[in-house]
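Shown here: the complex without one of its protein chains, the others still in place.
Here the chain labels run A, B and C in written order, and each chain numbers its own residues starting at 1.
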Amino acid sequence: MIDPAFIQDVIRVLFAVVIVTAAYIISTRNMISLVSVYALQSLTLVFMALALYSLEGTTVLLAIACITFASKVLVIPYFIATIQERIRIKRDIEFHFLSPTTSLLLSMALMLFIYIALAHIMEGTPGRESLFFFGAVIGISLMLMGMMVTFSRKRAITKVLGYLTMENGVLLFGMFVTELPFIIEFLIIIDLIILVMLTTILTVGLDSTLEDYHNRLHRFHLVEDTEEGP
Amino acid sequence: MTFSFIFYLIINTVAVLAIAPLFMSIIKKVKAWTQGRRGPSVFQTYFNLAKLLKKEVIYSSHSSWIMRVTPLVNIAAILVAALFVPLVFVPEPVGGIGNIILLLYLLALAKFFMALAGLDAGSSFGGMGSSREMSISAIIEPTTIIVFAALVFVFKTLNVFEMFITSAATGTPATPTLILLAISLFIILIVETSRIPVDNPETHLELTMIHEGMVLEQSGSNLALMELSSAVKLTLLMALIINLIVPFGLATSLTLGTIVVAAVMFALKGTILAGIIGLFESSMSKMRFFRLPSLFAMAFFFSTLIIIIEVFA
Amino acid sequence: MIVELFILSILVFFLGILVPLVTAARDQRVFRTAALGCTIIGSVVLGVLSLVILLTGQVFSWTIFQPFAAFSLGFSVDRLAAFFLLLIAAVSGCVALYATEYIEHLDGGSRRNLLCGCTNLFILSMLLVVVSANTVSFLFFWELMAGSSFLLVMYEYTGPDTKKAGIFYFVMTQFSTLFVMLGIVLLYGQTGSFSLAPAGISFLSTAAFLALLIGFSIKAGIIPFHKWLPYAHPASPSPISALMSAVMLKIAVYGLVRFLLDVFSPELWWGIVILFLGTASAVLGIIYALKEYDIKAMLAYSSIENVGIIFTGIGLYVIFTSYHMPGLASISLLGALFHSLNHAMFKSLLFLTAGSVVHATHTRDIEQMGGLVHRMPYTSALFFTGALAIAALPPLNGFASEILIFISFFSSVAVADPLLKVLLFICLALFALTSALSAACFVKAFGSVFLALPRSKESGEAREVPLRMLLGPAILAAACIILGVFAAQIFVLVGLSVPMPDLFLVGLLLLAMAVLTYAFLFFTASRDVRIAGTWGCGTPSQQPAMEYSGHGFSEPIDIIFSTVYRTKMKNERKFFDRKNCIFAEGTADISLMKIFEEYVYLPVARASYHAAKVVSRFQSGCLDTYLLYVFCTVIAIIIYLGWLA
Partner (left out) sequence: MILLAIILIAAASLALIAVSRTNRQMNTVCIAEAALFLAIAVWLLLSGQVPISSFVIGSQYFFIDHLGLFEVLISTIIFLLAAIYARGYVEGLIETHELGKGSLKLFYGAWAFLLTVILLAFFSDNLALFWIFAELTTVISAMLVAILYARDNIDAAIKYIFIASVSMLFSFVGLVFLFETSRSVSGEGTLNWTVLIQQAHLFPTGMMIAAFALVFIGFAAKSGIFPFHTWLPEAHARAPSAVSAILSGVLLNVGIYGIIRVFAIVHQTPAVTTLSPLLLVFGLLTVGIAALSMLPQKNLKKLIAFSSVENMGILLIGLAIATPLALFWVLFHIMAHAFTKASLFFSAGILHRQYHSTLSTDAVDDIRDVFRLQPLAAWGVILGGLAIIGMPLFPVFFSKLFILLQLGSVSLPALIILLFLLFITAVSLGYYVISTFTQVSRPETRDDIVAYDTPLGMKVPVIILLILMVFLGTVFTVGEITFLDRIVAELMF
């Protein structure tokens, strides 16, 4: 068994990594790297699950680590990357409502804010270790940061990544606050995959058209058709 | 329905029919005097009516049954209205005869038919007369009703008979309020009987006539009925003023003596009032039609003032 | 027995709804006649039943259906309800009789079947409103009445004005619903039950009263909520206008009276408010009626006036009740109720005969009519009876009820408060003005429509309508005469002592005087009669264009009340040159300004539309914005959770 204190330090480091990846997703204009960063973020979560496993020893965490790895590190990033190739859009330059700097500052403020708020909410609940509490804060902050991506970026595919970041936040939160039955976690992943697939396919119809949507409309409908028509 | 009431019905109708043309003539006579003329005989109106009865009736080819029934309805309504205002003898009221509101609406009934008859033949004079008559009667209505309300207020009854009995019992001179009311009643009389300054009963000039316009298409015996009914209307309104303000001599019990005295007294008082009307008319000139509302507004204000004084005092 | 009769009549009406609904696709006269026959049978049964209850004074109540403990669908018929049932029965029976013929001359093919069915539904819902024993069933049938009448108004949906009429009617109906519902909910808050039982005095019950008053006023067409009436009545077929004006407005009156009598304990100021509303509606209603040239719109405005008179009576009732003068209070209330019945009679009579006239002349503009007295003698006689009644001339029924209100006004001497006394006198003056103006209005109406020469080709070729279109109105006309002449006797019969003059006696005297005069003339006067042209100052022939028109007739009143009538002038001119010197062409138009519409209704409508436009911008169509909303809400909720909860 590894020293718990060391594990906790590792987890802290991983927290930092998660936040950095989220910050990158918020602020970058390069779409190719977005997917890899997302994969990295998911991988961090896998590590975090493993770390927690070594701390608590629940097998569910191990299983979670496995399916997360399979789905979020491998399948989904691969899928999105493929789609990205197809629509040949490499950059997401426009920002809505928030510029990269503002969103970074805002996400920092949000983290502080969530920390205070969550401290208020969880005041009554007994026996919250600081690490787990912090995990919850990071989880929710990650969600909100992901959400900032969904509304501040123009491209639908970036939005999907924002959504995935949010989902990671939920996973993080769930992992640290409590442990859900495995079947639930598993179904959630299935659900997520279906959702992501559908959304990304739809973005093919939509995303490419955001720029000059009248020209490309028909062409990409055809694309959509070949994708979906069995 | 008692005997005395039936007797009253007969005697009142006969009296009013008999004396009404006289008052008309007296007014004319007085007016002639003030103008320095000798004027027609005081019985001229009777002669006129007799003459008209002998003439043929001419109907316009466009006119309908309205034209034919109007004179009858008119005289009937006015005569029934006259029953509401006892001239010489006041019996116990029966079945709401004497109700002051009903009195007003019987006059309105006559007016309604007359106005329709004015429109019936399609002549523009008749239409103009009807239009003006209905407008004037509408805007004088608030004043009339306020005056009547004041009467009800003073006498605490809705019935003209009971008012007369009360005023006869109190005797002359009447209270100051009543004198003020008499002035308002006088204005109403002027308006209702289409006299100067509201209307000019003696001309057929298009610009001035109201009442005469409506009866322009009437002829022969029908015209006689119309003339007679307007005379009766004048008389009954005069009787209202007389018996409210100077009721002395008014018979409240049915004996020959009192009735004779009352009749003579009424004829006298009526002659004097007719003289006053004649003088009043002579001192005025016909008013422009659209100036009338302000005159009526003054009358309305005046009568409301009486009410207010009466209420707050 | 009574209950069975009642259920029978309801079933007959129900049959009258089903028959045309099932045969909606088949355009055959027999189905329509059958449906309207149901209406007539149902009305007769209902009439008999309500007469029995009215005379015996028994109270029947029964529950037909109780789904929950909290409320039941129950009916209860007392004298007040029976009175209004009688009103409904009388009018709908006659209207149905008239409609059997009228409806065959309407356009619309098999849609007419639905019209019959909907009419039955309308009548049924009205009568069920009246017998409702609790507020829920009241509201239920009230709404049903509103819905079915809306469909009826929209019958001629292709008509040029129907769209506007429909929108006005629908909006005002919903507005009325809003307030009636609010009132009932507030009442429930006060009493905790749906029963029509005394509610006590509190802030809630006052609020409930005000809400109900507004709700009923809207439905009754009280100014300033009246605007739907002059649009809806002309737009709908004449039998429907008759039903709406004669009956539906009275249902609102019924609602007000029912709630005032059974539920509230009125205060003085309530009475003053009702009186004020009533007087204002009466005066303004008739003033607008005088300026109206669409015959049905004129009748609609006159309905506003008459409902105003009814409200005046109710207001007096409340005032006298609060002064503990039960005698006077009951006279006022009787006046109001009696006037409701009378108005139902003569207004449906007028609407039906107006319908016949419109049917014969193909126009609603009275300036296009004229001379119909020769071509439609029976219709004109019936209309004339209605006009006499509505102008409150003795000895007809309009006078019989107005005199009751006059009597209670005159007796307000007994009221202690001097200020109130003066106020009452002023209302009295306005009330008198109203009835005089209504006489003027109907002189104009009858004169322009029926007398003199026809002013258009159509009215020159008009024909008398078939028998059944005369029979219905004839019954109503007879009712107008009977209810007037025998008013005092009727009151004695139902056991009410009312200090009103005996109009039968007056009628007899009138008849006697007329007969005597005729006899006198017959024996003394010349009997020569000559027919000649109208004297026209020497003009060779009489032309329709020379007649006094409706516009001309009301011109003096128009000028006198110029402060009430605002006119709007439009003057558009075009010139040949730039400097506007050489006039090319132009149009000018002077129209009566619809003050309420232009200063109240439309601004409100525009403002709300504007507000709605602003709010609609929320739905911008941009996903990012939507997500931003979600984000902000989430943040707000977190703040709420962290600090406020």
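Rule of thumb we're sticking to: a contact is a pair of C-beta atoms (placed from the backbone, for glycine too) under 8 Å apart; a residue touches a chain by one contact, two chains touch by 3 or more.
Computed from a predicted model, the values in this text were never measured in an experiment.
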item: Displayed chains contacting the withheld chain; value: A, C
item: Residue touching the undisplayed chain, where the options are A:A81, A:M108 or A:V170; value: A:V170
item: Residue, one of C:G166, C:G308, C:G335 or C:G507, that touches the chain absent here; value: C:G166
item: Touch criterion as defined above, residue of C:C116, C:V136 or C:L328 at the omitted chain; value: C:V136
item: Hidden partner chain, residues of chain C it touches; value: 65, 67-68, 70, 111, 136, 139-141, 143-144, 146-147, 151, 154, 157-158, 162-163, 166-167, 170-171, 174-175, 177-178, 181-182, 185-186, 188-189, 608-609, 611-613, 615-616, 618-619, 621, 623, 625-627, 629-630, 632-634, 637, 640-641, 645
item: Touch residues of chain A, complete complex, unshown partner; value: 121-126, 139-140, 143, 147, 150, 156, 159, 163, 166-167, 169-170, 173-174, 177-181, 183-184, 187-188, 191, 194-195, 198-199, 202-203, 205-206, 209, 213, 217, 221, 224-225, 228-230
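The rule is simple: only the chains that are shown with their structure count from here on.
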item: Arrangement of touching chains [line / ring / star / complete / other]; value: line
item: Chain with minimal offset from the mean of all protein Cα atoms; value: C
item: Chains most often in contact, by C-beta pairs; value: B-C
item: Where chain B and chain C are represented by their mean Cα positions, the distance between them in whole Å; value: 36
item: Chain centre separation (chain A, chain B; CA means) in Å; value: 101
item: Sites on chain C at which at least two other chains make contact; value: none
item: Contact set on chain A toward chain C in their complex; value: 96-97, 110, 113-114, 116-118, 120-121, 144, 147-148, 150-152, 154, 159
item: Residues of chain C defined as touching chain B within the complex; value: 371, 373-374, 380, 388, 391-394, 399, 403, 406-407, 409-410, 413, 418, 421-422, 425-426, 428-433, 435-437, 439-440, 443-444, 446-448, 450-453, 488, 499-503, 505-506, 509-511, 513-514, 517-518, 521, 524-526, 528-536, 542, 544, 546-548, 552-557, 559-560
item: List of chain B residues in touch with chain C within their complex; value: 9, 13, 53-66, 72-73, 75-77, 79-80, 83, 94-97, 99, 101-102, 105-106, 108-109, 111-112, 115-116, 119-124, 126-128, 130-132, 134-135, 137-139, 141-146, 148-149, 152-153, 156, 158, 216-217, 220-221, 224-225, 289-290, 293, 300, 304, 307-308, 311-312
